[in-house]
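A single protein chain has been removed from this complex, and every other one stays in its place.
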Amino acid sequence: MDFTYDDEQTALREAVRGLATKAYGSFEDRRQVVAQAPGFDEAQWARLAEMGVLGLPFSEDDGGVAAGPVEIGLVCQELGRVLAPEPFLASVVHAGGLVAAAGSPEQRADLLGRLAAGEIVLAAADTSPGDRWSADGGGVTAAQDGEAWTLTGVRDPVPNGARADHLVVTALLPDGGTGLFVVEGSAATRSDYAVIDGSRAARVQLDATPAVPLGEPGHDLRPTIATISDITRIMGAQQALGVMQAQVASTTDYLKSRKQFGVTLNSFQALTFRAADMYVSLELAHSVVDWATMVVGSGTRADIASAADRVGLQVSRAARHIGQEAIQLHGGIAMTAEYSVGVRTAHLAVLEQWLGGAQHHLTRLAATVTDHETVEALG
Amino acid sequence: MDFTYDDEQTALREAVRGLATKAYGSFEDRRQVVAQAPGFDEAQWARLAEMGVLGLPFSEDDGGVAAGPVEIGLVCQELGRVLAPEPFLASVVHAGGLVAAAGSPEQRADLLGRLAAGEIVLAAADTSPGDRWSADGGGVTAAQDGEAWTLTGVRDPVPNGARADHLVVTALLPDGGTGLFVVEGSAATRSDYAVIDGSRAARVQLDATPAVPLGEPGHDLRPTIATISDITRIMGAQQALGVMQAQVASTTDYLKSRKQFGVTLNSFQALTFRAADMYVSLELAHSVVDWATMVVGSGTRADIASAADRVGLQVSRAARHIGQEAIQLHGGIAMTAEYSVGVRTAHLAVLEQWLGGAQHHLTRLAATVTDHETVEALG
Amino acid sequence: MQLELSAEDAAFREEMRTYFTTEFPQDIRDTVLEGRELSQEQIVRSQQALNAAGLAVPHWPEEWGGRGWTDLQRHLWHEEMQAAGVPTPLAFNASMIGPVIAQFGTEEQKARFLPATANLDIWWSQGFSEPDAGSDLASLRTTAVRDGDDWIVNGQKTWTTLGQFGDWIFTLVRTDPEVKKQAGISMLLIDMTSPGVEVRPIELIDGSHEVNEVWFDDVRVPGDLMVGELNSGWTIAKFLLGNERVGVAPVGATKRALATLKRNAGDLLDDPLTRARVAELENELLALELTALRVVAHSAGGEPHPASSVLKLKGTELQQAVSQLALDLAGPGSLAYGAEDDSEVPGWARRSAPTYLNLRKASIYGGSNEIQRQIIARTILGL
Partner (left out) sequence: MQLELSAEDAAFREEMRTYFTTEFPQDIRDTVLEGRELSQEQIVRSQQALNAAGLAVPHWPEEWGGRGWTDLQRHLWHEEMQAAGVPTPLAFNASMIGPVIAQFGTEEQKARFLPATANLDIWWSQGFSEPDAGSDLASLRTTAVRDGDDWIVNGQKTWTTLGQFGDWIFTLVRTDPEVKKQAGISMLLIDMTSPGVEVRPIELIDGSHEVNEVWFDDVRVPGDLMVGELNSGWTIAKFLLGNERVGVAPVGATKRALATLKRNAGDLLDDPLTRARVAELENELLALELTALRVVAHSAGGEPHPASSVLKLKGTELQQAVSQLALDLAGPGSLAYGAEDDSEVPGWARRSAPTYLNLRKASIYGGSNEIQRQIIARTILGL
């Protein structure tokens, strides 16, 4: 039982933090990058590839370095800390994760190799309008004609969908079950739009669009898809943790430096106590994020699903609390787009959707309370 | 639309406040009175009768003065303010209310006349172990033999049940439905016990115990019983309002006078802001209590039921908040039985049971949210 | 105690409801009811319609368009307006500078400004807040220095809501730097087309442009545009900010927002946790509305009722809570913030994230909730 990074992990964190801070340590730089398509910095994407970050999760055969969830998580955390807009979570963790889990050796070597090299961007398209965090493929249907497959339907929102070179799409199979398909980005009808935190998403329309099945065609991949969604949630929670750490640090700094009524704000006990409560939320969330990340490394599909629910609930609640209090304790300045604090809160609101939202997870957990006597942290 | 007391109501309030404060303005006096059976002061009961308070709700024919819910409510509020242990709510509002609603003219004149005169105490027995605020009579069955009726079953808790001269008991009728019966207190097997706030309740065992039907025998009185329960809840909310007002006042006084670290506690902004939040809870609850009381005067059974749910939810939440914060802001002293603050919080916890509890009412209200577009304060 | 409206008040409410729902321009109401943004033209047209009906400035002196209503009647007017989706009259004009000029202005100022203010022929902006002041308004630094009969103004204001539409701005300026900070402040009316006035937009986190910085660089202001006595600005500002008892809490608008959300939610309301959240919010809104009624029923004379702070505090919390529920119900659809109108994601869901973020301001602007708690603790509880 150990909650600390080892030396290699610490070195990786320092390296990623250095790269991320160099690019986005000044919030204005981030602001300019997200102001135009594709909403992130292609050069930074290449630098992340160079550092080996984009291939972290993938096996060496697939062009990666086979790092574990702790390493992937700390990258998410560091990127979250500076609101780095590069689509690591969407492209590497989620879409890349689906390819790694379901693709044939050739598909993995091709797609993941190019992804790790920073040559392409992938996007996962699994949500249709009205969907609420299901991974069952509804909204897009797959049709087969001999060896050829086509997809029809609408996916929206698809994070980074317009920029993606290839889309990894869930779809209902003709004989039941859900499959995974690769669609060329250019083959789909895509409308790019801004998300509230400055990131980009797209509506993706598929209309008998040619598609290539990932792995053996025609198999029901729902369990795989669900697990990769769960892992993505846990890594989204890591990203949120980085954001929340930055929120607490900014708020603390502000209370120490900002003067009103002739004194610094930390003279007002009502404010410092609220900062203390933010810290409590942060630390409790931190513990659950670390735990869930370790469960990814050692748990069964069911363990990972449960960990995703638990971290989803804890971090969604903490994100709401910390995001709102960070704005309130800063006052008006945090309402402006030029200042990082409010945008971080916007990003937390977006990450909640990645996580699945508190009530969704609470409902799932509530269904299980009579299945166990206690919830045990250690197995 | 008017939220103020008229001159007569104000005079009544002053009179009741005077009587209540004289008896229990010193908390030690209250403590001594509740320390022994019957848990209240018979002499004070007589004084309330003398002042006309015990007959307030009843018609003049029944020995009362036919006052409205506003008058009854302000009595509850004033008694709550000093934690007066006399069973006005249990005996006059609840049990008396059932007699007034269901009794024959003779029964009303007899029972209510003596109640108004302070000669007897009544208690309503409508709850059996495991019941959760239903008024359907379950737990006690009525049997008829010619003109004679007997009841069998257990009622527990029955507030003031051991002292009551007559018990007003709900029971399942042989042909279905629920009836109301009067049982001589001495005819039942009763175990008296203390409630956490110093009041008394009893387990009442009926074993083919003789009983007299209230009004025409054999009619299903569920709607009547439910409405009287709802009115009792609203009056219980009035009593809770008095308690909460006293809690906010005590807390404010304490923060102004108590010194720590060389200054009075109101130098600590975190504490004064929490007192401000207590005041907010109090005022919002006050508004709903006043409103629900007026609905008793002018609404239908359904309106009163809905008002009881709304006031039950609002006041239960406020009671929890204010009760807990009053203790916390006082610190250790409020944990002691010698000091009024903690006992007031205990009384609020007891009143929550009278009210029905937040979650019970929330569930009922949640069932209705799609029945209306908005909830309107004014008809 | 009496729950029913008097016959007179009931008739009054009916009159309001009828006007708002049948005579007022429908396109403007639709815009509000669907949660879209009003254009400048719509805001002006709205207020002019109200003014023509005698409903823009009912609380002003009767000589200048006021109606001599009771506070309860004003409350009913305000709630019916919100329930019908009619924009409330521009606060800077109707609730702020109008009453101030009526109270403190010269006869010339009244004649010059009040009719145009009521009719929104002049769009007023508010120039109080400054970058380093925040809740500590009295630490303002914008200066006005005598030059003959005129004042020369230099400095910067910020958080000037809708300043991009402003014709005139009422400002607090420091006219005596030597005295205790509250004592050296005056109020000046400044024509925003004057040389040296510059308005710079501030982009907010929801992508909106609703507040601005306003810079003053040697702006010359004629002496007859000072309101009230020299160095009496603080008194006037307190009057202006504490003037309002009616409509302090956005009760009607929040009720409407929740009702709309319920309609939009559809099947999502089958979830017992969601229903419970709605029920809890409806109950708290009822408590808030009843409290607002108690305040208007009790208020007397021109003094602000201290419970106004309760209304502001709880009112903004509930407004924010409804926006959070909308965000939660929108789910992944809330990401589609910038999607085109033909998106399958419904408009309410697409607007849920910006609305949630935008409304964080509600507990900051116009006296933060910390200031409200302080008022309650000090003024009401004596702490």
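Annotations for the structure displayed:
A, B and C label the chains in the order they appear, each numbered from 1.
Keep this in mind: a residue touches a chain if its C-beta (ideal position, glycine included) is under 8 Å from a C-beta of that chain, and two chains touch if they have at least 3 such contacts.
Computed from a prediction, not measured in an experiment: that's the story for all the values here.
Judged over the whole assembly, touch between the missing chain and the shown ones holds for A, B, C. Touching the chain that is not shown, out of A:11, A:66, A:263 or A:276: A:276 (per the contact rule at the top).
Interface note: of B:11, B:43, B:66 or B:194, the residue touching the hidden chain in the full complex is B:194.
Looking at B:19, B:100, B:151 or B:271, the residue that reaches the missing chain in the full complex is B:271.
Of the residues in subunit A, those that touch the hidden partner chain are 1-6, 9, 70, 248, 252, 255-256, 266, 269, 272-273, 275-277, 279-280, 283-288, 290-291, 293-295, 297-298, 310, 313-314, 362-363, 365-370, 373-375, 377-379.
Residues 272-273, 276 are the ones on subunit C that touch the missing chain.
Listed for subunit B, the residues touching the missing chain in the whole complex are 127-133, 154, 156-157, 159, 191, 193-196, 201, 203, 258-262, 268, 270-271, 320, 324, 327-328, 331-332, 334-338, 342-343, 345-346, 349-350, 353, 357-360, 362-363.
As a working rule, only the chains that are shown with their structure count from here on.
Set against the C-alpha centre of subunit C, every other chain centre is closer than that of B. In terms of their C-alpha centroids, the spacing between subunit B and subunit C amounts to 43 Å. Centroids of subunit A and subunit B (each the mean of its C-alpha atoms) stand 53 Å apart. One simple way to say how far apart two chains are is to compare their mean CA positions; for subunit A and subunit C this gives 39 Å.
The set of subunit B residues that touch two or more partner chains comprises 269, 272-273.
Residue positions 370, 373 of subunit C are each in touch with at least two other chains.
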